[in-house]
Each structure stands twice: as structure tokens, then as C-alpha cells.
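Excluded from the complex is one protein chain; the other protein chains are retained at their positions.
Letters A, B and C mark the chains in the order given here, with residues in each chain numbered from 1 onward.
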Amino acid sequence: MTTDGTTPAGDESEASVAELVDTFENTIWPSIDRVLAGVDVRPERGVLDLIVHVPRADVVRALRMLKQGDELQFNYLRSLTAVDNEADGVDVVYHLYSIPKNINVTVKVTLPADDKVLETATTVWQAANWLERETAEMFGIRFTGHPDPRTLLMPEDMTDVFPLLKSHPFAEIELLQGELLGHERGAGGDE
Amino acid sequence: MKGIMKSLAVTMSTFIRGPVTRNYPTEHRELPERDRAFPILLWDQDIDEPFCTGCHACERACPVECMTVLMKDNPAHESQGGTSKRRKIVDEFWIDYGRCMRCNICVEVCNFEAIAMNNTWQGHEMSVYDRSDLVMDLPQLMSQSKAEEIQEWVAD
Amino acid sequence: MSDGIFGVENAWLDAAIRIQLIVGLMTVVVMGLIYLERKILARFQQRLGPTRTGPAGLLQSVADALKLVGKEDLRPRNADPWTFELAPYLVFVPVFLGFVVVPFVAGWEVRVVELGLIYFVSVSSLSIIGWIMAGWGSDNRYAMIGGMRAAAQAISYELPLVLALISVAMVADSYNLEEIVQGQAATPNIVWQPLVVVVFLIAGLAELNRTPFDIPVGESEVVGGPFVEYSGIRWSFFFLAEYAALFIMSLIFAAVFLGGWAWPLGEEWGRGWQLVLVSVKAGTFMFFVFWVRASVPRLRIDQLMSFSWKILLPLMLVQVLINGAVLVYGGSLWILTIAGLVGVGVLAKLVGDAVSQPRPKVVAASAEGEVAS
Partner (left out) sequence: MVTETAPEFETQDLLINVGPQHPSTHGVFRMVLEVDGEVVKELVPHIGYLHRGAEKLCENNDFRQGVGYMDRTEYLAAHNAELSYVMAVEALAELEVPARAQWIRMILCELNRLSSHFMFFGAFGVDVGVFGTPFVYAWRERETLIDLFEEISGDRMMYAYFRAGGLAWEVPANFKERVHEVLKSSRQGVKDFDGLLTENEIFIARTKNVGIISAEDAIEIGMSGSSLRASGVNLDIRKTEPYLFYDQVEFDVPLGENGDVFDRYYVRLQEMEQSMRIIEQCLERLEDGPIMPEKMPRMLRLPEGQEVYIRTEAPRGEYGVYLVSKGGNKPWRLKVRSACLSNLQALRQMSVGQYVADAIIILGSIDIVLSEVDR
């Protein structure tokens, strides 16, 4: 893999920030650090792209800086989704790509599990419109200021159940094949 | 008009090329040997019993959980005077063809080469009126292999 | 004017028998046409076409007809009852009225009408009312749009069709189809009026709602247009009318432009050969219609109307002008041919550069291509 692929770092020991910073020298972290001066940003090693953690309060400000700065020009929002980490909240993930510079970055925002509210990114990219609607209906995140917060894939009235959360159970298979023929369950079904 | 004339010329050229379709139910296309219709169990002709020992390997590996397997001791085992070396044999085996997604994983995980994908037209042309008729039990699964209609193909 | 068929004296009875003959002949011919179209279209698309019903699928149309008769013909609950019920008849009957003047063979018309051409055109334009009624009556949005489109298209292509037939009538200086056909014993009118033939083909396609003018029934947009809500026997009336119109248009084309039964063979060959000759000529028109249907996309409603009003109509007016000038001032008819060919050239050029441009050179960025933002 080219672009800024790097050797994955060792396990995430809590090394001092200084030592962390210099392990990123061949990625785009120095320029991102410059562009996002006002935001306290924490870099992290990704398998393919650099991951940047941004606090919830000024995520849209950071995204706009990444997009409009002429040094990076992340003008293409590749994908926007969320990852449910159960106890330590839900991560909203933005994959950005700069067409002129041909570089990638992943911006991550961690939301506490009980208060999943985040400012909408549709003001920065129109692409975020449907992606946020889908993430909202799947994870229960409320994107404030979204132009049209209806459900995207789910039926209109399904606004209380969020399927992609880890808490949402898998549908139990009602009838194992055996039962269909009158053979009761448990005699050697799967473990 | 030049472009329209060109389009007319193309359709006339295919008019002359003649039909490429075939009359399906009366003429069948010859299926490649690797064709995957639905999984079936194989019959061990010389010991006259199924290869399957009911070890649940395929049942665990199936993504859609469309298989249910029951195992029993093999009555025809050598210890009971039979000729077979298999101590365990399959007792009951159901595959719900309505749920199976034909991904061939059961054939890959089976270490007795007891299950294979049906590559005959009979495997494809199977229509039933009730969804529960799609649940195939042991005799139905072994019928084709018992009648030696199957030249199964298993990846080496 | 042949004296009564089978020696029947009473004129009314005679006309009734002839019309019954025509209707009987028509149902057989239409079934044959449906089968032929499906077979030919299939061949264009490298398919087999119907092969199951009867030897090589010959009974396909019979099977279709039985199915359609057997099917329940529904009516949407809040459809407008009378318009919905009467629409098929208003589409179906005018087409058959047109058969009164069609000259199959030397003496076999139902009635030799002095103003045959004008009668044909005025009768065939009646069926638009049926389309609009079907569109409005079936209380379905697609049908409504289809009906409106049918009206717009039929009106805008009626004029070039009428002018085309008038300019041919000027050359043959008679409206009576019998005399027009007899007048072509030496040379068919296509020689004198090439532009008119092209315009008649285009306007004829539009009258028959055939590709590229099948906008009222375009499946990909309005899903069948006015016929969406019809089923069973009612739907088959529309279908019957469509193919009957195709048959009558091809017979008129054969009679008016290719010399009908008169041109190469003439009177003395007897009716049998004349029938073969007419059916061959009508067959060429129909093959052309099927061929175009298999290879040309559909026009959009505004392009269709601007094509008719801005290109076909002016051309036809000029053609009528030239016809008049040449015929009145006694010029030789060859001038008409030259004028017609020039007209065809102008039409092709107008269509050509109105739309196409040199083959589009899509910029192929080379391997390391600069990244255009």
C-alpha cells in the first residue's frame, strides 16, 4: 500500500507525547498539526492512514480547517460512519481524502455513550447529508443542525431502535431445520 | 441521419448473425463440473453407507446456520461385525435449501469429503409449493449420490 | 365501381357484406402481424422469438387472443365509468372506418370514394379522442400524462401527414385512391415525390405511435401510457387497433407511393398476382417499421414537437408550393424529383447538424495524468 502507509507501531503503551510525536515523521502529521493549531489533536497510527482524534466541541471547526487550508485541501469526504465501543462511547469516524494532494486522513470523535449528540458536518461537505442520516438511524446519534433528519434506510417510524449498536441483539433463528419436521430442538443443535 | 443509418446497419448485421439463444426447458446447457447448486451428501458405494460421520464441522462453519446434524454409533462398524471402519455415522441430517447461500464453505471444512455441491440440472431445477418442503432430510440429500448421478467436484 | 359483390343488388347489403369480409380478414391479418413482428424483432435481437405454441410458434397470437378474452377486464374504482368504457371503441372503430377506401386489388374496395384520401386522413385522426379518453378516464397519473402526450404528438404530426398526401394528390390530380393507383401505371409517385415519401414515413411512424415516436406508451417513462389500467379484452382492442392502423398505413403507402396493384404488372395480370404485389409493397413498409423499432431510441416530447413544427411542416409547405408551380406552369415532372431529392438532402442536413458533433474525443489522461481538481 503506498500513500502514507507506515509500519504499524507496537502496542499502544502510554509513551510520553514527545516520543509519540517523532514516530510520525514520515506521515502527514506535522502538516496536520500545523493546520489544526487551535485544536488539541491526538494522532494515532493506523494500518493505512493516519488517525487523528479531535475533541467533540470543535470537530466541525477542525474539519473546515482541514478542508479550506490550502496546504492540505481535504475536499473529498470519503465516508462517515460510527463505531460502537459499548462502555467507552461511540466513535464517529470521518475518512477524508484530498484530490489535489492525493493524501488521506481519518478523523475520529468519541461521544460518551449516554449523550450521543454531535454537530453536523453537512455545512462542510454536502456528501455528509445522507451519510449522517444513516449513521444517526443506525447508532442513535443526533446530528444537530442537519438539514433533513429523517431516517434513510429504516422505515419512517423506526426512530427508537438502533440496529448497529452492540446492545441490539441478533435475531434468534425461530425454527431450526429439525423443528420444521417435528424434531424438538437441543438434540445436538449447534453449540 | 448518418448516425441513425449506422444504428440500422448494426441491427441488420445482428439480424443476419442469427439467434444465440436456446430453447431452455427442452435444450439444456451443459453445466461446468464446478457448478454449485446446493450441498448434497455423498454415498460410499463400496461400504454402502454415507461418508458423513455427523461431526458437526459443516454445521458450525455454515454462515447462515442452515444445517442440523445428528450423530449415532455406526451399527455396521467392524466391532459389531460390519465392514465399515467408521465408528460414528450420521443419524439425521437436514439442510434448509431456503436458507443456504451456496458459499461452498461446508465442502471446504468437511474432512471426510462427505458433502459436495450438486452440479447437475436436477440440483438447480427444484421448485416446491411450500417453503418447508425446501428442508431436505437425509434420504433426499443422499438420493442422487446413491443413484450414482453425481460426479462430485471438490477443490483439492 | 364494381357492381355488388356476389351479385347482390341492394347497396346497403353489399356494403355490409364487404365490411364483414374486411373485419374477418383484419382479425386474421392482425394476428399474423403480431406474430410476424415478434419473430422479426426477435431475429433483430438474435433471439428465437415465440417457438412454443404450435409449429415455430405460429399459434402464439391465437394463444394471446384466448388469454386476453379469458382475462377479467378490470376497471379502477374511481375511474370515470363512461370515458373508461368507451375509450377502446373510439380508438378501434375509426381505424376500421379507414378500410372503406383502401384499394387492395383492382376492384376490391368497399366503396370507391371520390375524396378517398381526405376521408382516410380525417377518419384516422378520430382515434386521438379515444386515446385522451383512455388517458383521462383511467384515473392514473401515468395514463393522464400518456394521454396528453398522445394528443400533442398526434396533432403535431397530423399536419405533415396531410400535406404529404395532398402534394401526392396534386401530382396524381385526384383524391380518388382508385385513380391515383391507376395513374401510376407507368411510374410510381415515389419517383416524383421522394421528400414526401420520407416525410410520410416519419409522420406515419408518429401516427402509429411507433418508435422513435412511442412517447405516449414509452414503457421506461409512462409505463404503457393510456393503456395502463386496461386489461383483458379491452386492452386487446387497443392492441388490435394499433396493428390494424399499421396494416392500413402500409396499404395506403403501397397504394399512394409504390403504385399499388398498377405499377409493374398492371391490369392484365389478374387479381392473384396483384394481391401478391400489394402485399409485398405493404410488407416493405411494415419491415421498415419493425426495423426502426429495434434500433432507434425514443424522442423527448419537446424534441418531437419542435421536429414536426420547425422542420417537417415548412418542408412540406415548400413542397406543396413547388408542386403547384411546376404543375400549373407545365414544367416537366422531373423538376419535382430533383426538388424532392434536394429536400431530402436538406432534411438530412438539418437533422444531422442540429444534434450531432464530431465523434466526442474524451480526454484520456495518460498514466501519470495531472490531477485536475
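In this text, a residue touches a chain if its C-beta (ideal position, glycine included) is under 8 Å from a C-beta of that chain, and two chains touch if they have at least 3 such contacts.
Every value quoted in this text rests on a predicted model; they were computed, and no experiment measured them.
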Visible chains in contact with the missing one: A, B, C
Residue of A:V35, A:A62 or A:L77 in touch with the missing chain, whole complex considered: A:L77
Among C:N10, C:S220 or C:S332, residue touching the chain not depicted: C:S220
Residue touching the undisplayed chain, where the options are B:R34, B:K72 or B:R131: B:R34
Listed residues A:W29, A:W125 or A:F143, member touching the removed chain: A:W125
Footprint left on chain B by the chain that the document does not show: 1-4, 6-7, 9-11, 14, 20, 31-32, 34-36, 61-63, 101-105, 108, 117, 119, 153, 155-156
Absent-chain interface as seen on chain C, which is shown: 41, 44-47, 141-142, 144-145, 211-212, 214-215, 218-223, 293-303, 351-352, 354-357, 359-360, 362-367, 369-373
Chain not shown, touching residues in chain A: 1-3, 8, 12, 46-49, 51, 75-79, 81, 83-84, 93, 95, 99, 102, 104, 106, 125-127, 129-131, 134, 151-155, 163-164, 168, 170
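We take it that only the chains that are shown with their structure count from here on.
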Separation of mean Cα positions, chain C and chain B [Å, integer]: 54
Touching two or more other chains - residue numbers and ranges from chain A: none
For chain B, residues contacting two or more additional chains: none
Of chain C, residues touching chain B in the complex: 42-48, 51, 291-292, 294-296, 347-348, 351-352, 356
Chain B residues touching chain C - in the complex, by the definition given at the top: 1-4, 7-8, 10-12, 14-15, 17-23
